[in-house]
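As you look at this complex, bear in mind that one protein chain is not there, while each of the others sits in place.
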Amino acid sequence: MTESLMNLWHPIASAEDLPYRHIFQGQLLGRELAVWRADDDFVNVWENRCLHRGTRLSIGRSDGLELRCQYHGWRYANRSAGCTYIPAHPADAPARTICNRTFPSVERYGLIWSGEEPTGEPPEIAALENAETLLLRNIAVNAPLNLVLGHLANYRFSITGDPDNLATTSMDYQDGCSLSLTATCDGKKSTVVFFVQPVDSNRSVIRGVLSNSPEGAERLLTLRHHSAELSRLRDIVELEALDGPSLEPMVATIEQVPIALPEITTPSGRKAALRVQVLRKWATAEGVVGLELESIGEPLPTHQPGAHIDVHLPNGLVRQYSLTNAPGEGSLYRLGVKLEADSRGGSACLHETVKEGDVLAISEPRNNFPLRRDAVKTILIAGGIGVTPLLSMAQTLRNNKLDYELHYFAQTDGHLAFPEVLNELGEAVVLHLGLSPDETSQALTALLAGPQPAMHIYVCGPGPMLEATRRIASEADWPDEAIHFEYFKNTIEVDSSSSFEVSLARSALTLEVPSGKTILEVLRDNGIALMSSCEQGACGTCEVTVIEGEPEHQDVYLNDSEKLAGQRIMTCVSRAKSPRLVLDI
Amino acid sequence: MKLLANPEVCTNAAILDLWHPLVPTSEIQVGVVRELSLLGQAVSYLSTSPDIYRAWRTDPATPVGTASEPSSVTEGLPILDRYGYLWTSLGVPNGDLFDIPEYDEPDRRNIHAATIGVHCSAPRAIENFLDMGHFPYVHTGVLGIEPHTEVVDYDVQIDADSNELWATQCLFFQPMAAATSTAGEMVGYTYRVPHPYCSLLYKTSPLDESRMDVIGLFVRSVGPDRIEAHMILSLIDDSNTDSFIRRFQQSIFAQDKPILENQNPKLLPLDPRAETPIRSDRSAIAYRRWLSDLGVTYGVIPEGRSND
Partner (left out) sequence: MIKIYDYILSVNCYKQRLMMSILDVPFESIPIDFYPGWEHKSEEFKKINPLGHIPVIDDDGFMLRDAHAILVYLASKYDPTGLWYPTNNPELIGETAQWMLFAEGTTNTASAARLHVNLGYEFDIEACRAGAHRLFRVLEEHLWFREQENLGWVCSGEQPTIADIAIFPDVILSEEGGVARIDYPALRRWTDRVKRIPGFVPMPGIFPVGDARPISHEGEANA
């Protein structure tokens, strides 16, 4: 019986149980659920445990866009349930695999429906297919589903709400977890459909829906009448349940932390995992086209502020574009694409060829430019189209009520991308229009004066501007860790850590691991499928055996003697001290 | 104290063969038999005269509150009076209890802060004690505050001789690190786990930089998922009353209790893929591996088993 219950849709809450900024605690077939309505009205149904240490998400907080776990403040985005921020490591982007288990949600008849592994759709009940239904008060019962249904079959109520004038009832239908009764009295009829939610082996919730809601004062009378009658029924059922056999609680399986699926690589080494459709394309500024991409089928994965996607263009080229919207907002990705004069066909293709309604292949978001949320103040410096990742950051900082400024350097007013977003950000935006290189340097010097501890700067723009910023910041005594650059061209490295070679003993392959790339990434780029999970050197999944060479351990998984022995390495974070490592793969 | 119905009885030698804390000796009345639950078993204890204690497995025929050990008890349990608590073992302890040299220093304030009951497993409580990342969220304004949420890297080692777990070079920004603090600062901590269900934390004394204040959590596992947590302090402090210090510790622990009680599964999973550790969880990662290596199966879900 339980297997088939797993494949059905069940009501787990009423729509009114989900005011904004509240996290509802529910349970279905033994599994606790955290249910919350985001500000965009999407109803999230998640397993009620944070992936980190199993803390109930229902004791956390919702800000309408993200859910924050009460224990360590981890943040999970609306819709995707992906982790967007881990406060203990504010400078790191959480691994994409950190994603809560979600369940589907459908709103119907004033109820929220979900299921373990539901097939098809929630039930359609003809009697309820009208706008006049009335949802009765939900009644939690400490009794199993069958017992509750059995008693409900004999439920009697009054159409007028008078408990001394119960109507004659007849059953319209009954199935495994619901039934419908119609009462007749003095020519009047009233139909009630009861859905019984199987919470646990010995717990259920009765969710009744009247097919026709009475008007005015009668509405409340009716609700009170049914609440009283159902409470009496509950008391009887619970007494009977106590005499029944004692039932073991249902145990929901908790899945292991997912291993990132090995990627099947294309020659370029990057897989375009997602298909999206161009929802909207418009000229957002002089020479800049805005694109809104929505998913076809599966919901879009979480992105973090600063993240970018690979877009696989119809002409065969692959280009990276930053996502401009903040996490948790809507179910689409918004990009800004500047038409480059010396374009080899990438931006030209998006400007001229791609149309609304077209389908594009894109990668999942990657984040090499993560945003810290623990700065006392954040300064964002955008040069031209470099504003795109910074817009996502600015909105995120605004949503989290953190102090920031966005300095946008552009040629003219008409060159400002996404002016509607800039308007919303209000006074936090400072425009610098039409400045010459010298004037730009002066402006940068002014805004970079007076570094304070725990302030952070994020810069994105053309190469010369980044170099100027680097120089000015250094002269103004900004610490290196406080300034973060994103270069829009692949070849420039940001990182000054090592580059070395890895030789793969079993694959007869020698690969270069450049600075800024991990061994794991290089292997995957070259078709070697390695599993990973946390991508922080903590869980041990991406471990590989070292045959030769001296690893430079940066993980926390191996103990000291294991590190000293040098025969194992965590490929997601560790590097090499020697010029070459020979790995046993 | 009433016993809980049907606690699961421990048969795990790695845990049975250890000393476990029963109650603070200050709370033991002379001449009254009391009982409690340890590792799922009923244990009775008695003080026959000041500082003389006896403990034995409860004789079901003996009512609580009587004045002496029943004659039916042929073998008492081994006992220790250490650090202000009565300790016993339900197995064969291999040697003495772990040592806390600071406790015996003549100018120390040794304080039993409280014993609080929590519906969680002992290892969950120990892991929470070792964790710093929760300070700004659970102990807001006291042990941590946003935006100072970063946990910088620290060291974790197993001491080869004593087989104790140590986490050193731990550093965290604290607005009110001790009951006596007046301003926020980076505070250095060292954590020590000398016993699967006991942990100690060392921080530099505000009064003497060369010495450490010690705070301890000694857990009595009532059942696999229920504990009585004893909190002990050994401080250099010449100005605050015992009462003041106790209140501070009690309010800190009272903030942790609902978190511990809202973690699932209650038993600590030792499989590295059961939960998602991050770099700042070094001590937790090491603690779970250490418990596996010791062969602990009580209060945990051993590696390779699914939770159920």
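Points to keep in mind about this one:
All chains are identified by letter, namely A and B, in their written order; residue positions are counted from 1 within each chain.
Throughout what follows, a contact is a pair of C-beta atoms (placed from the backbone, for glycine too) under 8 Å apart; a residue touches a chain by one contact, two chains touch by 3 or more.
Keep in mind that this is a model prediction, so the values were computed, not measured.
Interface note: of B:G31, B:P258 or B:G295, the residue touching the hidden chain in the full complex is B:P258. Contact with the omitted chain, checked across B:I100, B:A114 or B:I158, is made by B:A114.
Subunit A residues in contact with the hidden partner, per the touch definition given at the top, are 13, 16-17, 19-22, 24-27, 32, 39, 59, 61-64, 68, 70, 137-138, 140, 203, 220, 223-224, 227, 231.
For subunit B, the residues touching the absent chain in the complete assembly are 1-2, 24, 26-27, 112, 114-117, 119, 243-244, 246-247, 250-252, 254-255, 257-258, 261-262.
As a convention for this text, only the chains that are shown with their structure count from here on.
Inter-chain spacing, taken between the CA centroids of subunit A and subunit B, is 37 Å. By the touch criterion stated above, subunit A contacts subunit B in their complex at residues 32, 49, 51-56, 59, 70-73, 86-91, 98, 251, 253-254, 256-257, 259, 373-376, 402, 454, 533-534, 536-541, 556-557, 559-560. Subunit B meets subunit A in the complex at residues 127, 132-134, 136-138, 146-151, 153, 156-158, 258-259, 262-265, 271-282, 285-286, 289, 306-308.
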